[in-house]
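Before I ask anything, let me first share the structure, which is written out below as structure tokens.
Not every chain of the complex is shown here; the ones you see sit where they belong.
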């Protein structure tokens, strides 16, 4: 699955294993683009989860899937900082702001959209630094940047506590287009199907919600 | 905290196999490059260096395309040898070999180019063929270059990551090498684990490298003594 | 029978020169090659050994080594070659240098013993003196018990004593193994002593060829005894004048007349000759100088 799911997935898998203790799930985290390329060349993956509908759709069009891509959650973004609390309003006071790449990550794209909609983009444009992935945004914030835009799921992860005290502000979801988290089933294996279905179960939704995802879709 | 040593074993196994294979291929190829007077020599030389110019993940992407089961090479490997070249350990070996190719070739070639031609002639005149001359006279006399080639290739394959990730797909126990595992920990903000894994990787690598250099150092001192 | 007829363009000292040599050697003969520095001696040896290509033919014992169509690689020519610059294998010790060519420990021990190198056999070439290296190179060339032995100035870095020892050894080997030998040398004495045929190269061409006896012993006319030499000093004493003449590695004093003293100058080449020469001949202790 895509990298932004690093934090929720172990939780979901744990819960899943409570119900199906015999099914062992290998979690492979990588960027959506890489995974898509790999699946297109026959990577032996069973379920693909992406933070973006683009990649699942592409796979679907190429005929690699057993199901249509389905949205199982919507992501949200937050302003994250270790120094003090930032909001969209006072973000112009930050000397540097880390975002993940708008071109390749939906969270980065959403961040830029929000800046534009909040009319601060032109003021902070020159202070943006781009990280390859959302976790890299955290590294940037830790080492240099005053603030960073991350997926909200991250600030709920337990690993973030390693960093000590931190601040975050959710960005109003009206300011950016929805970040649809797509899932598709790639194989006929029974276990895969079970896991795929589990994603849309109440239990899974509860966990996802706890991690800041919006599960009120459709 | 429980450690999984499999990624390390995979890493060093991969590095070892890649270095060995490249050595076998690299020596004759570097030799050819060093002796040929052909006009295509600079062309081949430039070509040889190209794999390192591409970013590893991009090279990995292209390799993925070329090695995939439905590609020409993938088909051949599959049909003839029943080997899958992507998302498998043999695939990692092939991909790493391509990426690390220049690191093996170039130092060896430069060693060959600096060797005193007289001793090669002396060996031929002793009735020794090219093969024996290569192993008994030429290679022992370019030891510093050979060492450089082996160590750069080895270390680089251990640290290799972009290509391996792309072609191998980090399947635990099969293609998830140490570098990928560490990367995952960093991504997962599990810095503590990442530090420990990095430290282990560094320590093992250091020990391997140190042993090689130390043996080399001792040997040289032995000679200096006379 | 060794038949050589080769041509090769070379960069000469002044302009391009053509190395052109035609030779017919009987099996077992010992050819000395001499000529000024740069005249093509080393190159000729290298061509015979197959280290350098050339036009023409080389036929050894009815086997074609070189031909329009054929080029037998050096490793297939049964040759012992001693390089002018030794070319020892730096990665092997002395013993290994010899055994690499031919794994005959007895022969190696014998050769090292003869050249006084037995105690050095575990040393690496790098740590040897010039003359020691030269001797190892000579031993190595002999290790193969070759059909054809090619020696490029094999004794140049050696003192007179060692030189004589090794000359005798070479001679012994040459006879014992029935070798055909070609040796580059600048020393007429050496040539006379070892060779049965000699060839002078000049600018790549053979300009003299014959037996050393004929070419080196030129007691001209009726004179029984004549030596070429050079005046290195003229000492004017009270009554007599003495010219110091260097003859080879000797210096002799010759009493000269006043008139002669005027004519002669330091540095002139001269011939000493006499009709009546009945020297005493006296056997010497080996211990004397040189």
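Here the chain labels run A, B and C in written order, and each chain numbers its own residues starting at 1.
The rule is simple: a residue touches a chain if its C-beta (ideal position, glycine included) is under 8 Å from a C-beta of that chain, and two chains touch if they have at least 3 such contacts.
These numbers were taken from a predicted model, which means no experiment stands behind them.
Asker: Jot down the chain formula for the full complex, using the labels you see.
Answerer: A x1, B x2, C x2
Convention: only the chains that are shown with their structure count from here on.
Asker: Can the chain contact pattern be summarised as a line, a ring, a star, a complete graph, or none of these (other)?
Answerer: line
Asker: Would you identify the chain whose C-alpha centroid lies closest to the centroid of all protein C-alpha atoms displayed?
Answerer: B
Asker: Farthest chain from chain A, comparing Cα centres?
Answerer: Looking at centroid distances, C is the chain farthest away.
Asker: Between chain A and chain B, what is the separation of their C-alpha centroids in Å?
Answerer: From the centre of chain A to the centre of chain B is 36 Å.
Asker: Measure off the straight-line distance from the CA centroid of chain B to the CA centroid of chain C, and report it in whole Å.
Answerer: Spacing between the chain centres: roughly 51 Å.
Asker: Report the inter-chain centroid distance for chain A and chain C in whole angstrom, where each centroid is the mean of the CA atoms.
Answerer: About 86 Å separates the centre of chain A from that of chain C.
Asker: On chain B, where are the residues touching two or more other chains?
Answerer: none
Asker: Would you pull the chain B residues touching chain A in the complex into a rising list?
Answerer: Result: residues 57, 61, 64-65, 68-70, 86-87, 165-166, 169-172, 184, 186-192 of chain B touch chain A.
Asker: Show me the residue ranges of chain A that touch chain B in the complex, using the header's touch definition.
Answerer: 3, 6-7, 26, 28-30, 34, 37-38, 41-45, 133, 135-136, 138-139, 154, 157, 159-160, 162-163
Asker: Okay, in this complex, where on chain B does chain C touch?
Answerer: Within the complex, chain B touches chain C at residues 116, 118-119, 121-130, 136-137, 140-141, 143, 223, 226.
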